[in-house]
Structures are given as structure tokens and as C-alpha cells.
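Showing just some of the chains, left in place.
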């Protein structure tokens, strides 16, 4: 996420927003933001949303995600929203939405997805 | 893909391999390659595999993909393999596999997914 | 759907509700409704939701769907809600939710998913 230049702009229980400014490094030849960057901030938003419902020493790992790319990611920035649909003892399921924002106001849903995460002890690398 | 430093290493009809060397920029604090990079090269491998079965002036866009992250992406490089399962007039469906390769030989399946692509005219941005 | 005994209970532009009564034929040994039935009514709800935005002579086919099973489908009936997220010329993307309803009031989200559909001419069998 830091590699991409994204940052968390809102964090509430079960819901996290991440913003990625459109920069040359994350954009394609057509000028829209690369699907890989779109997916990455969606995945991160879901992961952080899951964490908001756990004690501080917990970590989560993405088990899987599915994402539909609905429209070209054209705009001044992208906003990814991760929302917890189900927070279980072991698994968390999140909805992921990504909007492109232009001129500070026009919002277009450019990607929508769903994600499964697994809770792990902070010290363990991956417990699936 | 160029942003990530990945490159195509094999291209056959319906099957494309992409290799991404482990570098600091695409790695996490634990030393393994970031899920975003893993997904991005998987997505690219599927997209290029779809293109191998079309005339030169065609383009494809990712409609959606789903990926399971199976193991930590630890290794000297990742190899993503995109394989066409069904090549239709409008839609193509691909399998995506990502292996981590260590010491030039040990291969671990670190991600597995499935992807739907739509064929577009080379000039159109997105026709979904 | 008729095989399962499900029926449409609400149809608005871009949103369709389908209800399936819990019967022995669609239930498992533990008493909850089978995942196959849950998925089937979710898929149908999305498909009908897509159709509400097309002229009468159109048909849609499911290209793919992904569904998370969140909780045991225990209740008097299941309600599946299909909602169009993006209605394109060729492809439609829907959200699918399934709730279990007990005692006419208690609602539990038992499944959540996402679906891609393709528009076809009413006479053609499958145009992917």
C-alpha cells in the first residue's frame, strides 16, 4: 500500500476507506489507474476493516478475493471502501467497493468485490 | 506490469508465463511478495493468454477475477501462468496459477485463480 | 427455481426478491437449507434483476458467480435479493444476498455473492 502511495482516510468499526491518488506510476497507457492497483487497495481496505473488529495483537491474511472491474478507473483519485459482512471467530468476509472520484465530486463505482480473510496470531506467518 | 518489473518468459497459444523477481518494492515487511503484486501478474498472465488466441488488433479487458492466496509468496521470483479454459467470441475464461520459485528449483503454488475477460476493439476503452 | 419451489415476491427496476420455503426436499440432515438451493435462488434473483433493465425479448445467462456461505441457512424461509451494480450493453454485474427468516421477523444474512451475466438474444442458447 505504501509502495502504491495509498493511505487510510477513514476507519470505523467494520468499515475502512483508503484513497489512492492517480499518479503516472499506477496508471496505464490509456490514463486510467491499473487494475492491479485497484485490486490492491480494495484488498487492503477489506483487510483493515476486518482488523477494526479484533484485539490489537491480531493479524488477518487474505484467503481469497473476487473482484469485478466495472468501469475504467479514471479520476483524480480512487477511494476503496472495505465493509465487514460477517466477522467470525476464524474467518471474516468483507465487501470491497472502489470509486473513481473526479473534480472532487463525481463518483463512479469502478470495481466491486468480495473477500475472505483468516485471523492469525500476530507472530504466525500464515495459518491456513 | 512494467511498473512491477515483471516480464513475459513464455508465450504459447492459450498459455503465457510471467516472471516477477522478488524485490524490496514488491515485498512486505515479512519478506514475501505482496498479494497485490501476486494478483497483478496472475491477472496479466491470463490477459496475455487470452490475446494469443485473437487477431493482432484485438484487446481484452478483465471483467472479473477470483484468486486464492494459498501460501506465503516467498522465493527468488514468482512465476504466473495464465491458461485459457474457454475462448469464446465475446468472453474468455482463464485459469491463473502463481508459483514461488526458490533456489532455481523448489516450486510452491502460492496462488490459484480464475478470470473472465471481454474482447474489445483495439480503439475502444471498455465495452462491458 | 420451480423445481425448488421458489417464487418471486418483489420485482423493481434492478432489484428482485425470491423466496424459498424451507421444505424437507431442499434441506440437509442438520435441518438447514442446502447450499445448492441457497446458491440457486441467489443466482436466479440476480438474473431476474438484470432482466428488469432490458427490453422484454432479452434473455441473460450467468457467466459466473461467487458466493460466500456465511451462516447456516436455518429458518422458515430464505429470501434472496438480487441487485444490479452495473448494467452494461453486454454484461451485467449483480450483488446477491440471501437471508434466512425465522418467526416472520428475525433475519440473518446467510449468503452473499456477486454475479456476472451476459445479455443474449432470446433465441440464442449461449453466446459467450
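Every chain is named by a letter (A, B and C) in the order it is written, and numbering of its residues begins at 1.
Heads up, the rule we're going with is that contacts are C-beta pairs under 8 Å (C-beta built on N, C-alpha and C of every residue); 3 or more make two chains touch, one makes a residue touch a chain.
Only a predicted model underlies this, so the values are computations on that prediction, with no experimental measurement involved.
The complex in this file is a homo-oligomer whose displayed part has 3 chains and whose full count of copies is 4.
Keep this in mind: only the chains that are shown with their structure count from here on.
In terms of their C-alpha centroids, the spacing between chain A and chain C amounts to 26 Å. Averaging C-alpha coordinates per chain places the centre of chain A 20 Å away from that of chain B. The set of chain B residues touching two or more other chains comprises 63-64, 66, 128. Across the interface of their complex, chain C is touched by residues 66, 68, 70-71, 85-86, 93, 95, 109, 112-114, 116 of chain A.
Residues 1, 3-4, 25-26, 30, 32, 34-37, 39-40, 43-44, 61-72, 125-126, 128 of chain B touch chain A in their complex.
Looking at the complex, you find that chain B touches chain C at residues 63-64, 66, 86, 88-91, 93, 114, 116, 118, 127-128.
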